Structures are given as structure tokens and as C-alpha cells.
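Heads up, one of the protein chains got dropped from this complex, but the rest are sitting where they should.
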Amino acid sequence: MENHFPIRQILDKNGNVIAAEYKEKITEKLAKDFYRQMLRLRIFDRKAISLQRQGRIGTYAPFEGQEASQVGSAAALAGNDWMFPTYRDHGAAMSFGHSLRNVLLFWNGRNEGCIPPDGKRIFPPGIPIATQIPHAAGAAFAEKKKGTANAAIAYFGDGATSEGDFHEGLNFASVFKAPVVFFNQNNQYAISVPIEKQMNTKTIAQKSLAYGMPGIRIDGNDIFIVYFETLKALERARKGEGPSLIEAVTWRYGAHTTADDPSKYRDQSESRARRQETDPVLRLERWMQNQGIFDEKWVQAAEEEATAEIDHAVAEMEEFPPADPAAIFDHVFAEPTWQIKQQKEDYLKVIGGGRE
Amino acid sequence: MENHFPIRQILDKNGNVIAAEYKEKITEKLAKDFYRQMLRLRIFDRKAISLQRQGRIGTYAPFEGQEASQVGSAAALAGNDWMFPTYRDHGAAMSFGHSLRNVLLFWNGRNEGCIPPDGKRIFPPGIPIATQIPHAAGAAFAEKKKGTANAAIAYFGDGATSEGDFHEGLNFASVFKAPVVFFNQNNQYAISVPIEKQMNTKTIAQKSLAYGMPGIRIDGNDIFIVYFETLKALERARKGEGPSLIEAVTWRYGAHTTADDPSKYRDQSESRARRQETDPVLRLERWMQNQGIFDEKWVQAAEEEATAEIDHAVAEMEEFPPADPAAIFDHVFAEPTWQIKQQKEDYLKVIGGGRE
Amino acid sequence: MKTAVGAKTMTLVQAITDALDTMLDERKEVLLLGEDIGKNGGVFRATDGLQAKYGESRVIDTPLSEAGFVGAGIGMAVNGFLPVIEIQFLGFIYPAYEQIMTHASRLRMRTMGHFTVPIVIRAPYGAGVRAPEIHCDSTEAIFTHMPGIKVVCPSSPYDAKGLLIAAIEDPDPVLFLEPMRCYRSAKEEVPEGRYTIEIGKGKKLMEGDDVTVITWGAMVPEAMQAAKKMKQKGIQCDLIDLRTLFPLDKDIIAESVQKTGRTVIVHEAHATGGVGNDVLAIINDTSFLYQKAPVERVTGFDSPVPYFGFEDHYLPTPVRIQHSIEKVMKF
Partner (left out) sequence: MKTAVGAKTMTLVQAITDALDTMLDERKEVLLLGEDIGKNGGVFRATDGLQAKYGESRVIDTPLSEAGFVGAGIGMAVNGFLPVIEIQFLGFIYPAYEQIMTHASRLRMRTMGHFTVPIVIRAPYGAGVRAPEIHCDSTEAIFTHMPGIKVVCPSSPYDAKGLLIAAIEDPDPVLFLEPMRCYRSAKEEVPEGRYTIEIGKGKKLMEGDDVTVITWGAMVPEAMQAAKKMKQKGIQCDLIDLRTLFPLDKDIIAESVQKTGRTVIVHEAHATGGVGNDVLAIINDTSFLYQKAPVERVTGFDSPVPYFGFEDHYLPTPVRIQHSIEKVMKF
């Protein structure tokens, strides 16, 4: 099966385009745009970790190492498409237009963080593993019923493929030819569990065969293959040809979340080696260097711009009004039931001016 | 995929052995034994339907048409193996040694019907679809841990493949190389839903690829291929090579259950045609005829023997003591909790000598 | 809002079909999802004829996968549709429990109203029809404890139609429980066309000053029978059909208990953790000083619903209800 599903690349690890048919399509503009976005996300991710360490936000799930998968796939979406991210895909969400402030609010335990910008159809991050997969199938099926050309993308990890909801979601989508792309980031670990203990297959792409849908295995650290293959899958979807499964093979450098200690279960030298060899940002940098278009000053400017944007978002997050307890009661139903009304009234009475 | 998973046969529909390597293995004794068992089950099944019509048992799920799948697979088991049947697999259970009386009791709403004969490891019929699949994986894994050569077989239908538990059970078994055979009877309908609406694949066997386990598609009305392929899969399991998936393509002639009216959703002429062409009993009869060993008298004797056995079981079922309400309370926990003790006491007081 | 014009005599299950038909006709966002609901018209025929009338794009047979189609239904609801999902029997809803618990019921709160899930999940429930195991569960309490979803349970054709239409129009998820034992046991006049019954309101079925009897769904006829028997003995029951299990109708409970001071609650679910205890809590909170006797609960036992050979022992009967009425009267 591994032979049937080789890891496809456009850019090899030295930054050379090895798929000639893409030479034309890879423009300086595209590359620079991707580079800027990945840089921005990486800075965000590191900032968030440091905010967590300082107790300024709660537990945080970093995605460093997976930027190409997230930026490349999100870039393939059209504005009206639906995105169903997990707790590790705020990279994709932010590059699709989610507000940085809200992403930070989410990690700071605020429901406000689940609200996407106006018009952006980004679902709140899926916490119970794989449960977002049927949602994406359903939202996509709804688009099909409305007769639009919109599609949906569902993100999930290697571990998520073990859950029943993965199976049920893919089966549902395949039966109804729903316009959805199932985008798997195979970072080869589910917390501490390596993929060999997660499944008896060498690839995730081959699971597509169980649903009669196209499946492809790609280098998730090669932003071009991620972008172009996601685009293809979305085109199929828009044309009514149904769902596809993409396995983007990647790696998280850091901990599962800031509450995790990866040295308990894996040799950290592997992450260090991968940073040198297969890093998504570095790879694109090498291509740009090969093209002679890599400009340190431009990078520095991009970094500064991103840092300023992120700092601004952090400030916004920190200036955000404190949690209003009314929110606990006001959004359970469109109209609160008597229980909730009474509980709200009682509680506000107890705390009076404020909470002890 | 259909080409990768052709429907394999040993016996073609005219009763000719088309797989030469099996010529030796198919003995008169084996054939007669299989014939007798299928006959017995068919008589049982028809009797049960008529009992239901007469109100002598409750809703009943018939299996007529699927006898070869059930007898052939059960015959491949060793005495200490585990069987996890569904509500439609009491054919398999009875040919593995379950008591006819208890099977009838089950369909008459008696928990006593779930108790297999001493030493027989037959689970009660799985009612919530696909939930028995992880049990079989676990029981098999336990045998492996104990270091025995015992295996387990899990039965399930085409519809069951859509449930999460199918996926999770197969994945679990494949990761731990549990000695279990996943035996699918693809009768092409889940109540009224035809397989084309159940899944986007043409075969169920190909779903094995998602778990890195061997999968095979066989003619479920050819008892020889069923028997020999199940035997092979069990051998693999016993040798520590892990689980397999068998798709036995078959057909139920009758209703989903006695509460179902198949004319609502399918043309009954198809069932009639299949009876003439692909019936499992008839096929074996043809082979025996081709061999010149088919003996009407022997058949008649076998029929009479089965009928007598079944009538006896019906009588036993009907003479069985009436439901003792104590059973509701006495088997919830090893030791009843105070709630249950009190509820039992109160209830027995209310009904006094008997229930109104 | 259309006004009902004529009326027809129908069973509860026919009233369900009629409600679905009415709403499929009125609102193009309504669609039905479930197992065997198309050609087959559902195993209880609740959707009979609807696929023929509205087509396969509105009445959709799904794969056998409760988590899958409830999950997909959530996605469709978020994206503008009003899915009405049939679970074949309540005992088969458990594979979808996670989707309901962590998504359908929470999405409004999680997103402070940005995304909402206006789905209805219909499920026949309860014992007493000699069905195989797991087909007989009455596990409403595992949903009433779940904030963010309403739970409705009619006992008559008229209520069934009006409440189902209200559920479909409700902007939040509603679990709609149908007492299968009552599906065809009685007929009643049901108005044609659209009408609604307010979710959260119980109904007084009998007026009496002596004892309050509170029940719902398939236990309504049993309680009614007991109440009639008691009337012959000179004890007047105030009989309440709750109709909605979350939110409970606090006022109807308090009003009645404050009048009678004596209460018997009847439900077929297990005693421990049953919705009866929520009724008890309302009595505690609203009517403590009016109580003349401890509340009696007549319920299914704290054992799994047994196989049908035992179910008549398991289910509350008029006799058990009468015993409890006498007990609270004698206290």
C-alpha cells in the first residue's frame, strides 16, 4: 500500500521543484505570500507559548512545524467555503482570516474566541477528537443542496482516524457526494502514541479506499504540494465529484500542548534534526534562495509586521472586558428557560457587586 | 476495486467445483453434513416465522437464504472459539451448538435464551448494530494474552459497516493482531436500505485495506468457499498473524424481521429468482446430484429428524416456566443494591400471589 | 401563521406524519434524515408517503450510522437547514450521544449565539410492545440533564402534532420522544395544517382536590386508568400530563401540589436519576409547606429494561399506581 500511496512532493527538501508541471505555477508572489504567512504563524505560535508560560493565557496547543500544511490548505479555500479546524489548526484558521485576538481569547478560556469574523465560516475548534468530521460532511452536503459551488474542509490528526466519527463522517460524505475535503495532518503522534500503535496501516491515505474516494499522501511540509492538491480536491468537490482525503505527512516540533512533556515519550533529537532537514519555512526559503529572490530585508520587514500585528492582538486580548457571568446564562437557549432565569437571578444576587 | 476483490467461489451455481485444488477436500461426508445442517436451519427458520404468526413467540429475524454463510463459517470454528452473533445469526449459533430451545426463548423475550450451553462461548445476539465487533476483538485479544490458540468470530451485516464500532473494532484488532475473523454477511440490504445507499464502495472486502488486514470477497451461498476461507482466516489468527475480513455476498429471501414488509422497498421477484438460481441448499444439492450421491430418502430422513428436534425444542420452549419477576432484580449486580432489594420487596408485595 | 381549517381523526403516529408533512410543505429548509425513512416510510411508518411526495432530496435515507447522520445533521442545521432526524428507537441513540452532548446542545453557548443548531431528533421510546431488548428504553433523563436541548414527550395525537411543529420551529435542538405504545392505541381529532403547542407547558387531564398524579407519555393511559379507579373509591386525582420534560412546567406542578398536598409521580424510566426526581425538586423548592405526605414515585425499577417476557412486571401498572395513591392518601 505504501507503494500505491507514495509521499508526493513538488519541492524537495533542498528547495528544488521536482515536479516540472508546476514550474510555471509557482510564482514569486505566491511564494512570498506563503512565506510571510508561515512566518507570521510561527511568530504567533511562539508568542502564545510564552504567554502561556507567563500565565497570560491557559493551556495552548502549538503547531510549529505544521505551518505548510495549514497555510497551504487554507490558501486553497474560497472565501465562502467552510472550515472545521481542531485545537491545533488555528494556524489554518488565522490564515483563512480568523481574528488573532479571538484565537488568543479562545486559549484564554473565553467563548468570545469562538466567534469568527463576519462572513467567515469558521467553526469553533473541535476538541472531542474527530467529531467535527461529520459536521463538515453535513455543512458541505447543505451547500450542495443549496446548489452553490462552496465546499468545506475538515482538519484532523492521525490519531483522529481511529475514532468512529472519522469513519462515519467519511462514509456519509462519500455516499452523498458532499463537497468536502478531509485534510489529515499526520504529525505521526497522537499525544504520546506513535502512528504504529494507532493503526496497522503505513499510510492514512489508503483509508480512502474504504469509502471509494480519492486519497493522496503528500509531504505536508511542502507548501506547494499542499496548496495545489487541496485546490484540486476542492475543484473536484465544487464540480459535484464528491469528497477526497488528503494525508499531509508532517511533524510537530514541540509539545502536544503546553501541559505535555514530549521528552517522556520521544527523543527530542528527532525534532531538532527535522528542523534542519525538512522544516517547511526553511524549505521555502531554500527555493527562494535557489531562485535568487530571497531577501533578508524583506524577511525582516515581514517579521516586524507580523510581530506588531501579534503584539496588537495580545494587547487587545488583555484589554478585553472581563468575563461577564451573564454569558453563562444568556446563550444556553435563544430564550432562557425558567431554571436559567432563576439561576442567573440568584447568582447575580449572591455575587452582588462582584465575586469573592 | 471490484477487480481486486472478485467474488470467489468453489462451487458455481450449477454445483460444479470450479477450484480444482478443493476437489479432494470436498468429501461426501462434509457435503452431507453441511446439507443436513442447512436443511435443519431452514426448517427451524420457517417454523419460527410460523410461531411468530401464531403469536407463540415475538418478533423474529429470519435468515433463510443465508444458511451457507452461517453453517460454513460456524463449521470452521473449533470448540473453544468465541462466537459473537447478531440477531440474524442464530443459524450460525445453532450450528455451533447453541440450544434450539434457548434460541426460541430469546425470541420469546426471555433472558434465559441468552445462555449458551455449558462450555460454549457464544455471546448473546448483538442488537445495537456493530457493537459486538469490539467485543470480539477484545475477547480474541484476551485469548492471545493467555497464549491459547483460540480465536473469535464476529458476525455483522452490510449495514453494520457504517457504524463507528465496526471501524474501531477492526482497527483495535489490527493494531493488536488479535485472533479474530470479521465475518460480514453482505445480504445487500440493511432493512430497506440497499448497499448503494449504505456506502460508496462496491465491495465490503476492500474496507480491509483501511486496517492493513487481509480481506476477501466470497460467494456467501457457496458453503465450501465459506468454510474453507473461514478456516484459513482462523488459521492465520491462531498462528498470531492477526485478524481478517471476509465478505460473504448473500441475500435474505424474506423480511428483515417479522415486523417488516419488504414489498415496501424491493421487488419480491428478485428473491424468487434467486431461490431458483443461487440458493445455497439447492447448490449443494446440485453438486451432490452431479456426484451421484444425492439420495431423496436420506434427505427425507434428515428432514424428519430436524423436524422432530425442532418440534421438541418448541415444546420445551412452551413448557418453560413462566417469567419469574425475581429475575428483574436478581441479576443487575452480583449483590443487589438496597434500591433493588427494596423495589423487589415492594413489587412482590404489590403483586402478592400474582400479577393482575 | 396559517390557521387550521378542517380536522381529521387520527392516531398519534399519523399525527406525527401529518406534522412532518405540514412542515415539509411550509418550509423548504425542513428535511428528514434517518434510517429506512424513505421508501419504507420508517419502521413505524411515521414518514410513510413523504419521500414519494417530497422527493429523495428532502426525505433522506442515511447510512446506518447515528453519530454520522446526527453529526451531519448538526452541520446542515448550522448551514441553514432544519433537519428532523429519526432515530429508529431511543435505545439506538447512544452512538450519537457524544454529538448531541458536546455539539448539538452546546454550540449556541460555545459561540455565544453565532452558530445554532435548530434540529429535532425524533425517537420512539418505551416498553410494552413486546419488542426485542434495547428497543424499549426510556432514557429521557440522560438528555434532560444535558443543558442546551429541550425534551418533549406527547401522549396524544393532538399534542403530538402541535408539539412537533413547535419543536421544528424552535431555534434550539429538541429531542422529541414518541411513546410507541401509544402510536396506534387511540385516535383523536387533529386539526389540519399548522398549529403549535407551547413547549414547556403541561396539561391537566383530570381535576381533583385529593392527590396530584404527574406523568407523561406512555404512562398517561395507565395513570388515567388508576385515577378513574380511585374516583370510584371517592378519591379525586388532579392528573397532569407534563408533555415537556425539559423545561418542566413548574407552575402546573406547584399549583396542583399546593392544592392537594399529596403527589404521586409515574414514569417508566428507572427510579434513580429519573425525571421524577426533578419534579420532586420542584415540589421541594416551591411547595414544601403544602406537602401533607412524602411524594410517591411509581417507576421502572433500577434494573435494565428486561426482555419482553418480563416487561409487564417491569412497567408501572394501574395497580401499582393505585397502591401509591392510597399510600399518600393514608399517610
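Which chain is which? They are A, B and C, in the order written, and residues in each are numbered from 1.
In this text, a contact is a pair of C-beta atoms (placed from the backbone, for glycine too) under 8 Å apart; a residue touches a chain by one contact, two chains touch by 3 or more.
Note that this is a predicted model, so its numbers are computed, not measured.
S.K.: Among B:M94, B:A140 or B:V181, which residue is in contact with the omitted chain in the full complex?
M.R.: B:A140
S.K.: For the chain not shown, which residue from C:Y125, C:F176, C:F246 or C:F308 touches it across the whole complex?
M.R.: C:F246
S.K.: Touching the hidden chain in the complete assembly: which of C:G113, C:P147, C:P171 or C:G193 does that?
M.R.: Once the missing chain is taken into account, the touching residue is C:P147.
S.K.: Which candidate, A:I10, A:A136, A:A248 or A:I340, sits in contact with the chain we can't see?
M.R.: Spelled out, the listed residue whose C-beta touches the missing chain is A:I340.
S.K.: For the chain left out of this view, which of B:N290, B:T307 or B:Q339 touches it?
M.R.: Going through B:N290, B:T307 or B:Q339 one by one, B:Q339 is the residue touching the chain not shown.
S.K.: Can you name the residues of chain C that touch the chain not displayed here?
M.R.: Considering the whole complex, chain C reaches the absent chain at 67, 91, 94-95, 97-98, 101-102, 105-106, 109-110, 133-134, 139, 141-142, 144-148, 246, 269-278, 280-281, 284-285, 288, 291, 293-295, 297, 301-304, 306-307.
S.K.: Even though one chain is hidden, which residues of chain A still touch it in the full complex?
M.R.: On the side of chain A, residues 58-59, 87, 106, 108-111, 113, 127-129, 159-160, 162-165, 190-193, 197-199, 259-260, 264-265, 323, 325, 327-329, 331-332, 337, 339-340, 343-344, 347, 350-351, 355-356 touch the unshown chain.
S.K.: Can you list, in ascending order, the chain B residues touching the missing chain?
M.R.: Chain B touches the chain not shown through residues 82, 111-112, 114-116, 123-124, 127-128, 131, 133-143, 145-146, 152, 164-165, 168-169, 171-172, 175, 327, 331-334, 337-339.
Following the convention adopted for this analysis, only the chains that are shown with their structure count from here on.
S.K.: How far is the middle of chain A from the middle of chain C, if each middle is the mean of its Cα atoms, in Å?
M.R.: Comparing mean C-alpha positions, chain C is 40 Å from chain A.
S.K.: Between chain B and chain C, what distance separates the C-alpha centroids? Give it in angstrom.
M.R.: Going by mean C-alpha positions, chain B sits 36 Å from chain C.
S.K.: With centres defined as the mean C-alpha position, give me the chain A-chain B separation in Å.
M.R.: Roughly 45 Å, centre to centre.
S.K.: Can you list the chain A residues in contact with two or more other chains?
M.R.: Chain A, residues with two or more chain partners: 164-165, 168, 171, 175.
S.K.: Out of chain C, which residues touch more than one other chain, so two or more?
M.R.: 63, 65, 67-68, 95
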